[in-house]
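We show some of the complex, not the whole, and keep each chain where it was.
To keep things simple, chains are lettered A and B as they appear, and every chain counts its residues starting from 1.
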């Protein structure tokens, strides 16, 4: 939670950030694992807490709590083609909305971005139902060699504390 | 009798038992209403006034430590006109006040206060919260018997069930485990019995979990359940009473193999255990490791994880899990166990999602099984015969033992299920 309205950055940077989020979403929508993986930093933290993100992820169970190594394993598993929970991959489309640049350190190229996520997933490998995933996403982006990269991504699902169905794709 | 022998035999069960809503209703009554059911662990309510909410079958209950320190299980429903008392999943307090008319209840479930007392003519002691007829604990594991006719918990667990729980708890230097790092609920659109079975099915590792094996090939499952059939000395064991396990002990190549971490990282724990138990006993505990077992009907002892199998409808189940924390062991070690738990269980983990999708595909395939059974009674059956001819019964203990991939575990489940659903002794 942030008490204040969004930070101000140059329009071009704002647009760059938004484009980056849409591009990331498209890669995730289309289960383009390798391209998505190329967007993260070596010290990425990828976190889906089991409730609000108000606890130390080291100290409690989370739905997903990946460092770079575990994320690599996750993507390796998806790429085997035998990850039944994603074989075939879910058909997905994400709405990334209400994009706000919550903080910006232009000199270091560090940005914290808030957005709301609505993701529709057709779980056609399983029950065939259209599932909806809704939450608040906080991206920590870092500019590396001129390009934005994901240093941290936290997805606080509105139903994070409720039982969830399979979440075997890259959210 | 709905689940009669026209649907169950020693070698097979009919798919309709997984999908028929009338069977589910009967299960809620007979399996979850008139038998011992796991509710929670007393480490979840460490302080007086702590409570968590649960389901006993579908009945909403509160597991609470009352102000006298007694652990209780109470209906989560006001004794006046039935409003939910607690809608959070956990909390702490000195009493409960119903939001409808303000009645208050002690944490022991007694009616304490009635606003506008002039109109209240009944005995407060007649209006306490509903509760199971029997409550009992074994090493902190709290079980309830709603109906009251299920015998003692000791009888229910039997020596086999007790030994399984002992084997887990004894891994703690203090003998105490703690389930205090949160639960994750995994919603699976399949019948609860499929989960009870697949949690303890060693036969499926190489197929259902092929992607996990391929992407993280150095897990100890390799030795425990993969590899050539004859070369694998692990066992499937029916302890009787519906309790059964996959016993990987014979296949562990190193002490503490099941820990899944370098001996360097495990060292502080190993030292603590040796200090507490002596080197020899500690060694044998470390060699054995935690059990992989089901305590009938809903408690899965999944090595350093605990799962509760919560039936929701005939085609929906919640698989709740948490990590087993060891008392008297440093936080760094316990956090490794947390990370292993995240990797293994839950909707975003590397293992159970593949079991979940498999169960969901079974549920879909069986959707019409009640109808096809009406049309032709040779359709829609499921086979449970694997290893029936090579299993060994031990007349002394009543245990049945066989190859780890054999359907001894399934048969153990269904034998107890039949007993309970048919009201047999």
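Basically, contacts are C-beta pairs under 8 Å (C-beta built on N, C-alpha and C of every residue); 3 or more make two chains touch, one makes a residue touch a chain.
Computed from a prediction, not measured in an experiment: that's the story for all the values here.
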item	value
Chain copy counts across the complete structure file, not just the copies drawn	A x3, B x3
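As a working rule, only the chains that are shown with their structure count from here on.
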item	value
Inter-chain centre distance, subunit A versus subunit B - centres from mean C-alpha coordinates, in Å	32
In the complex, subunit B residues that touch subunit A	89, 181-189, 208, 210-212, 214-216, 318, 320, 322-323, 335, 338-339, 341-343, 346-348, 350, 353-354, 356-358, 360-361, 364
Of subunit A, residues touching subunit B in the complex	48, 50-51, 58-65, 70, 73-74, 76-85, 125-129, 161-168
